[in-house]
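All protein chains of the complex are present and in place, except for one that has been dropped.
On to subunit A.
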Amino acid sequence: MKPSTAYLALYNAAQACGWAAILVVLVIGVTQRETPEQLYDRAAPLTKLVQGAAILDTLHAAVGLVPSSPAMTLMFWVGRGNALFAITEPIAALHASWWAVLMLGAWAAAEVIRYPWYAAITLGACPGWLTWLRYTMFIPLFPLGTLAEMALMWTALPELQSRRLYSLGLPNPYNWAFDYHRFIQIVLLLYPLLWWQLYSSLLRARAKKLGGSKGGSSKGGSGEGSRPPAADILRQETRSKLLKTQ
């Protein structure tokens, strides 16, 4: 096995474990009727770690280790980072909000499928049902996560303004002024557009990967013990892409 393959498999497996732990903590906490604040206190530290580490996704794309677009992965990371580190973390009232719990939960539920899928693809052993999950579960989870992020930003606006967080006023030696509160208002306006860009490209990818051969993959798969065609095509495509980047 190539070192880069082993590294990628390990990285994706580590991310998968981290997000799984977050999801488990949240699920157990919810069943035990913990308050949002307790849930956030439990889940946030690990989330900050794994979400912060996810900048590596962009690095891997930038050096050609994976076929993803560096620009897209960076946009994704910045969006999530902003919601978690810049908005939710510094504003105590948001820790007690169900929106924060929903955001962490939606993220974790999606990543607990996405990272194992990446790991399986890297090792060339991806079952059809995992591909199906990866290209289907985003449909409800992505809008939920985005909605939660927007709700948190909206709720944060008054405090962003009163505390003038991350803002710079003139005069200063950089000859620049930045009003983060106004910036977030503009981000909120643009969010649906940016979300739709990502969402529609995932839907298109879904049509390509799961559409496959007519009547092949959607018939519940492994009848004769052979893997559904769509997953095969997918594996071959990804393998040849990984080989090309060497």
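Keep this in mind: contacts are C-beta pairs under 8 Å (C-beta built on N, C-alpha and C of every residue); 3 or more make two chains touch, one makes a residue touch a chain; residues count from 1.
By definition in this document, contacts and distances are computed from a predicted model.
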Chain not present in the shown complex, as UniProt names it (candidates "DELLA protein", "Nuclear cap-binding protein subunit 1", "Ubiquitin-like domain-containing protein" or "Corticoliberin"): "Ubiquitin-like domain-containing protein"
Hidden-chain contact residue, picked from the options A:M1, A:L170 or A:L193: A:L170
Absent-chain interface as seen on subunit A, which is shown: 170-177
